[in-house]
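Missing here is one protein chain; the remaining ones are kept as they sit in the complex.
The first chain written gets the first letter, and so on, giving A and B; residue counts start at 1 in each chain.
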Amino acid sequence: MNADLELFCDDVDEQLTFMENALISMQENGEDEESIGALFRSMHTIKGTAGMFEFNAVVSFAHTAENLLSEVRDGKVALTEDMIDTFLEVKDYVQKLVDSAVNETPLADADTQKVAELMKILKSMLSTASTDESSAEVDSVEELSDDADSGEALWHISIRLKPSFFTSGMDIINMLSFFTLLGELKKVVFIDRHIPNIEEINPTQAYVGYEILFFTDSPYVEIEEIFEFVIDDVELHIFKANDEDMLKALLENSDAVEDLEELLTKNAFENVLALQEVSKQVEEVPKKEATIQKTIPKKQEKKSFSLRVDSSKIDQLINQISEMVIANAKVSQRAAVFKDNELNEAATILSDMLEEVRTGVMNIRMVQVGDSFNKFKRIVHDVAKKVNKEIDFEIIGGETELDKMVVEKISDPLMHMLRNSIDHGIEMPDEREALGKSREGRVTLKTYPDAGTIVIEISDDGKGLPKEKILEKAIANGIINENHNLSDKDIYNLIFAAGLSTAEEVSDISGRGVGMDVVKRNIESLRGMVEIDSRPGEGSLFTIRLPLTLAIIDGFLVQSGNTKYIIPLEMIQECLELDDHYKEEMAGDEFINLRDYMLPLLDIRSNFNEIDSKSKRENVVVVRYGEYKMGLMVDELFGEFQTVIKPLGKVFENVAGISGGTILGSGEIALIFDIPKLIEEKIKN
Amino acid sequence: MPISENGLKKDTKNKQEQYLLFLVGDVLYAIEALKAREIVEYTSITKVPMMHPYVKGVTNIRGSIVPVVDLYERFGFSETIVGDKTSIVVVNHIDADDEAVQIGIIIDEIYEVDVIENEHLKEAPKFGSKINPDFILKMAKYKDGYISILNTDTILDIEELSNL
Partner (left out) sequence: MILEQEELNIYEVEKLHQVLLELFKEDAVIIDLQNVRKLDMSVIQLFVAMKKSCEENSKKFELLNINPEVLEIIKNSVTQDALGVRL
């Protein structure tokens, strides 16, 4: 796929997500202007960009939906539940149409039919529905734009490209073709009078403009929206052609070079001719007070906008900054050798600044989870409908920030777990009523930061996990033996074991060929962990714990044997010296008594089969992950270190307890402990 | 551009390849020069625990973490004694999934880069060589004797290296 198309697809994805969010929000909270506006804009953008690629099927479908939306927005028709459902379907089929256009694969017959049907429904919902019921087939763009309603008008549009225009990356010629999607270009005059001669021109600056008479039933905002992406790069005046004040102001503002009045007269702009007629007649009338020049309302104050950046570019930046940090460390070293204080100071400042830059770059990767999680509302809505359950779904903590890549990768597991909760967790409404619960089942997706990790909880107030069934199956599958002494929690967590799907028959909803074991594996591949707790009759709680970001951590540098290691700082509770007092108390080398807490110990040297160590001083770093604590016995502590995580590669993929490596300021490599894995191994033994 | 096209054709017709020759434990070995990405002086290596002894650990090659294998030890001999001329050859290895992996190999000394005619190549003997015959791609007549052209695919087989 070429880059333009890819961008188009991304854009459509984004717009469809906006639409969905707007629809779901209205479904929950009733109609609101903002959501309708968002809906309209998204549909409009899709139509426009699809037009650029001449995906006519998409354009015509989107156009029909847009027509209805514009009536809803203008209050001509009321938004109904049915309409929202229809728009949700429209959204799905826009996606299908786009996919088929982009991949150049024809749409399935059933889908084509459905599209036609939806178009019919959309048209039937229009306030003017009765008048054009006959033409409810999939028509061409032209025909569609002809089924007019009342708001037709002739607009005068004056555009001057600012010198910077070409840097916007937009093509003015392309933008002109947008007009033909909205209406009819009656007159177009190319303004070339400002173009200097060949010796003086700066070819990267824009000098040109257009004067346009445009006949359309689209309102002002829609015309203005054509210029949405270049609003800062053009001087734009849009007014009704018969608005004399605006026309006068425009003509008066034009300079001698341009002599707009003469030009437009020559090109027979009817509004200009009309104005001249009028002014001839009223020549004697004393000039009115200077009309206050109405400038076109600007698109709000300059809002912050978002960029779409290839994440590999950010990775590359981070790598380069890391290299700079290392190079700068060498400068510091030399400065120390030469006892050059000034140089040393400069290097220190530089290193602080580099750190700031690095943090800043890292932050680029962070996004609010809500933007992505909102799509679950739709899924919950659909699933609930399918299984005839009533669900009250809430997202809490959507503003929590998480690495974009983590958000994307956690999405599938979450979706699966949500489906599970609704399908298996929540009871049927009548059943709930009989149990004295509300008919609506509650499902909550809650996100919050905790101890340097992000916790995502999925809770429901359904019937809880079937403990006996899980046990039965686990024993039958040989996962545990019959005389186990597992706690309830341990039993519940067995559902993450491979080959233990409790649903008697795989249902359409949560079936789909993935089990909870896959969910668990996906989460672990993100360096996260997942747990479940459940109470019969009260519901279940899934807790997922994820690292903030995959690429960088605040680390604590230690040494064991000849190898340096990094422990993620946020998991460290405290550091202790393993003095004689503790050594005496040590229970068989496995535990120490830390303020009445029996802390399990892991000797890194023996765990990793390291033979020699020069240091006699032994230190214990107490780490916590979730509810587990453990002490790591190491030789030396060096302190905090900002750690860029790099993979060690396939050769080392079987080394348990090491999650990657990082390059220290000296150029040396330190290995990063995978604390959850180490704790897990310790618990196993 | 036509000129280079002709040039290319000529090259492929040429029945010779470039090889990187180096010493490991006083014996001259070669690998195809195309497989060698770069040669760096021996530099500090961070040991990764639990690995085969011949997987020495990882080193920093211009910002990338690269695994390092001691070739002499991999052949079944002892650990290389690091001297002034000890070097690391970074090899472009294509693994079983067709992905490129860079792996460094420790050698005693770089000998030279030289051309060997294809007609001077012979199949490797099934037995009788000092090292595992699977590690030898071809034997090549070079100067007065024969040298082994090493098979980096087998020597650096990721599955074997990563097996604990």
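In this section, a contact is a pair of C-beta atoms (placed from the backbone, for glycine too) under 8 Å apart; a residue touches a chain by one contact, two chains touch by 3 or more.
In this text, all values refer to a predicted model and were calculated from it rather than measured experimentally.
Within the full complex, the chain left out of the display is in contact with A. When the full complex is taken into account, the listed residue touching the unshown chain is A:172, out of A:94, A:172, A:260 or A:367. Among A:151, A:196, A:360 or A:537, only A:196 touches the chain left out of the display.
Panel shows subunit A; residues 161, 166, 171-173, 176-177, 188-190, 192, 195-199, 201, 203-204, 206-208, 210 of it touch the chain omitted from the view.
Keep this in mind: only the chains that are shown with their structure count from here on.
Remark: subunit B residues 43-44, 46-51, 55, 57-60, 63-65, 67, 95, 101, 103, 158, 161-164 touch subunit A in the complex. By the touch criterion given at the top, residues 319, 322-323, 561-564, 608-610, 646-656, 658, 661, 663, 667-671 of subunit A touch subunit B in their complex.
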